[in-house]
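Every protein chain but one is kept in place in this view of the complex.
Going by the order they are written in, the chains are A, B and C; count residues from 1 in each one.
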Amino acid sequence: MSEKIHKIKVPIYYEDTDAGGVVYYANYLKYLERARMEFLKDNGVDVIDLHNKGIFFVVSHLEISYKRPARLGDTLMVTTELVELKNASLKIKNQILKDDELIAEAFLTLACIENGKVRRLPEQFRSIFSRV
Amino acid sequence: MSEKIHKIKVPIYYEDTDAGGVVYYANYLKYLERARMEFLKDNGVDVIDLHNKGIFFVVSHLEISYKRPARLGDTLMVTTELVELKNASLKIKNQILKDDELIAEAFLTLACIENGKVRRLPEQFRSIFSRV
Amino acid sequence: MSEKIHKIKVPIYYEDTDAGGVVYYANYLKYLERARMEFLKDNGVDVIDLHNKGIFFVVSHLEISYKRPARLGDTLMVTTELVELKNASLKIKNQILKDDELIAEAFLTLACIENGKVRRLPEQFRSIFSRV
Partner (left out) sequence: MSEKIHKIKVPIYYEDTDAGGVVYYANYLKYLERARMEFLKDNGVDVIDLHNKGIFFVVSHLEISYKRPARLGDTLMVTTELVELKNASLKIKNQILKDDELIAEAFLTLACIENGKVRRLPEQFRSIFSRV
C-alpha cells in the first residue's frame, strides 16, 4: 500500500463557483475525479485503455466533509491516498487544501465494473499497487 | 415547417450560477439542450431510441447573444423554433426569457451523425416535421 | 418534524451523463440541491430572500451511496426528508429513485451561515418546521 501522497493543483474559475461567492459543493467531486485519474495514471493504471475495453471504475460510496469555502482565484491542492485495496474495489482518501488550510476531506470507495457487474481489479492494476 | 413555438421552463438553482451572482454563460447551453430534447420528443422524434442505435444529433455551429443576466430563484422560459430543415441538418432558434425580458437568443445548427459521419436525417424524423 | 416525504422529478439529459454512458457521479449532488431548494420553498422557507440578506445554507457533511446507474432519457425522482433539526443546522435524507429502484441514497447536514459564521436557523424557518 502506498505511503506516498499524490497531489494535483486545481485553479478555481467562474465555472467552479456559485452565487454564494464560493465553490459549488458538487464541483469538488470533479476535482476528486481529476485527482483520482491522475493518481491512477501516475501509478501505471491506464484508465483510458480500460475504459475503451469496457472496464470502468465507479464510485459506490462517498463521504465528504466541507470545512471551509474556496473562492474564485484560489488554487487548491488535492491529495489522493490509497487507504484499502480489495479484490474488486479500492478505498481512497482525498484532502482538498488551500495553502495549509483544509477545505474539504473525502473518503470514497471505487468499484471495478465490467458489463454492468462488479469484477476483480485488473491484474496489472493490482501488481502495480502491491509493488509500492 | 413548424409555426408553433415550443416552450419549457427552467428554474435557476445555485448549480446554475457563478460568483458574479448570475447564471454562468456556459449553463445556458444546457437549457438549450433540455429545450431541444423536449422539442424533438414532443414532435415525435425518439432521440433516446436513436441514441441507442448510434444515431446522434450534434451541434455543429452555435451563435448566442447574452442580453441580460438571470439570477438565483428566477424561472426562465426557453423557446425552440425550427428555422430550417435540410437533408442532414436542421437549424434551430432559441430564446431564453424571464417574464417578457429577453435574456439570451441563440441560433444553432444540429447535424445528424452515425459512425462518426454526417448522415441523412432519419425518415421518421423528416416525415414528422413535414406534416406540421 | 415532517412525516411527509417531499418529491421532485429530474429528467436526465446529455448534460447529466458521461462517457461511461451513465449519470456522472457529481451531478447527483445537483439534483439534491434542486430537491432541497424545492423542499425548503414548499415548507415556506424563502431561500432566495435569505440569500439576498446574506444568509446561506451550506452543506457541511454529505454521505452518498451509489446503488445503480441512471441513464440518458431516464426520469428520476428525488425524495427529501427532514431527519434532524438543531439550533444551527438540519439533517436531510434523500433518495434518488428510478421507478421503484433505488439509484442513490444520501444523508447530508446543512448549516446556516451569515458573514462567514454559523448562526441559528432563522426563527421563521424553525416555526414552520415545528408546525408540521
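The rule is short, and it goes like this: a residue touches a chain if its C-beta (ideal position, glycine included) is under 8 Å from a C-beta of that chain, and two chains touch if they have at least 3 such contacts.
Quick caveat, the model's predicted, so the values are computed rather than measured.
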Residue of C:R71, C:K93 or C:R119 in touch with the missing chain, whole complex considered: C:R71
Hidden partner interface residues of chain A, rising order: 11, 13-15, 30, 33-34, 37, 47-48, 51, 72-73
Touching residues (missing chain, whole complex) on chain B: 19-20, 22, 25-27, 29-30, 33, 51, 56, 58-66, 69, 116
In chain C, positions touching the absent partner: 14-15, 17-22, 24, 26, 71-72
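Keep this in mind: only the chains that are shown with their structure count from here on.
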Between chain B and chain C, centroid-to-centroid distance (C-alpha), Å: 27
Between chain A and chain C, centroid-to-centroid distance (C-alpha), Å: 23
Chain A and chain B: spacing of chain centres that average the CA atoms, whole Å: 33
Sequence positions of chain C contacting 2 or more other chains: 30, 33, 51
